[in-house]
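The complex is shown incomplete by one protein chain, all other protein chains being positioned as in the whole.
Chain naming follows the written order as A and B, and within any one chain the residues start at number 1.
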Amino acid sequence: MRIVAADTGGAVLDDAFQPLGLIATVAVLVEKPYKTASEVMVRFADPYNYDLSGRQAIRDEMELAIELAKKVKPDVIHLDSTLGGIEVRKLDEPTIDALGISDRGKEVWKDLSKDLQPLAKKFWEETGIEVVAIGKSSVPIRIAEIYSGIYSAVWAFKEAQEKGHVIVGLPRYMEVKVEGSKLVGRSLDPREYGLFGVVEFEVPEGLKWEVYPNPLVRRFLIFEVTSKH
Amino acid sequence: MRIVAADTGGAVLDDAFQPLGLIATVAVLVEKPYKTASEVMVRFADPYNYDLSGRQAIRDEMELAIELAKKVKPDVIHLDSTLGGIEVRKLDEPTIDALGISDRGKEVWKDLSKDLQPLAKKFWEETGIEVVAIGKSSVPIRIAEIYSGIYSAVWAFKEAQEKGHVIVGLPRYMEVKVEGSKLVGRSLDPREYGLFGVVEFEVPEGLKWEVYPNPLVRRFLIFEVTSKH
Partner (left out) sequence: MRIVAADTGGAVLDDAFQPLGLIATVAVLVEKPYKTASEVMVRFADPYNYDLSGRQAIRDEMELAIELAKKVKPDVIHLDSTLGGIEVRKLDEPTIDALGISDRGKEVWKDLSKDLQPLAKKFWEETGIEVVAIGKSSVPIRIAEIYSGIYSAVWAFKEAQEKGHVIVGLPRYMEVKVEGSKLVGRSLDPREYGLFGVVEFEVPEGLKWEVYPNPLVRRFLIFEVTSKH
């Protein structure tokens, strides 16, 4: 099975570790044995001017996933919304009302589906490829999340060169390590059986970095970069 | 404490990774230090003709657990139904209605208890051994689950000899490895502190196998066997 999935992650934190906005949306192509990506596309957001309601993230993910899917022609697209795997092209108002989700979630999806349902329908008509709202159950979405963490570290290195200091909250239970001219992100959950991602990146001179637990949010790590100058 | 427990697991999957039916029911005797089984009994189901509602599984588990208990005389039997540890011999209609479970769960148990309650009562009267519905909290049930995964791999090797190719979904976060003339199953959750099982088995010539994440169900692995011929 060849699956395209997208996710958004990595958050700029203030000095009290409160999130200001998200950093990177990533779309990935994942193929057997489903441990990492064979194609990756990234789009950086402006974390200082970000809609934290979750609507911006899912719109960005849908757009980027379709952009990658046009190129690689997968069997299916996974979207990070946990609606039991329903096809997004079928998300009209009565269908949303029948979902076993919160009233708040229904409102958000009624709003989102105005754009996303026609987009999914059009893409399916043209290509036969479904966009399914599978969410947290999907391994490719987790791999996209791991890549969003790696690209958030890339962003942090560049930002710290400019601003001198930046604190990033990584996606859930993953770490990022510098290994030569690569950034490697790995799931810390052994039950996920070794999910990882690799991005080529040369860390600029004059920076130091630390990875440590976010004291306010168990199982999430912080990636902090400081300029030595 | 000497505990008998039973569980059913391992699923035959189709090429879209959808489950067709379950493979193996296993009863185990677990004794201190509670990391593996000291006695094991297995009963294979017909996964191509399986009632996936969960009723077949629990009936098979009850029967097999009692069969093993007759032989090894444990202190208690653990059944894989999460009803807070209630004694199955006490599950009459008013008691089931008072349980803090879903209406759907109550219907299933009213149906099941017609057979299982008298069986548990009779066994308790004859032996003094209780059957308790403890479910996911029980370590012996997890050990039975791990053995069901190992026996599903045994089944997969035999099935692949006949059919050329078979895809099995293992129980949650466990792996199966071939180590010499043994199949070893291990929990992937380090919080479970090293739960495992071992089954003697000589892999037939001419087969190859792979273990990888199920892309549609995070934290579950797939065990795939293919004939080289």
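The criterion applied here is as follows: a residue touches a chain if its C-beta (ideal position, glycine included) is under 8 Å from a C-beta of that chain, and two chains touch if they have at least 3 such contacts.
Bear in mind that the values here come from a model prediction, so they are computed numbers and not experimental data.
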Touch with the omitted chain, as defined above, among B:140, B:169, B:197 or B:213: B:140
Among B:6, B:30 or B:168, the residue in touch with the chain that has been omitted: B:30
Hidden-chain contact residue, picked from the options A:136, A:177 or A:219: A:219
Residue ranges of chain B at the interface with the undisplayed chain: 1, 3, 30, 32-35, 134, 136-140, 142, 189-193, 195
Positions on chain A contacted by the hidden chain, ascending: 16-17, 172-173, 175, 188-190, 210, 212-219, 221
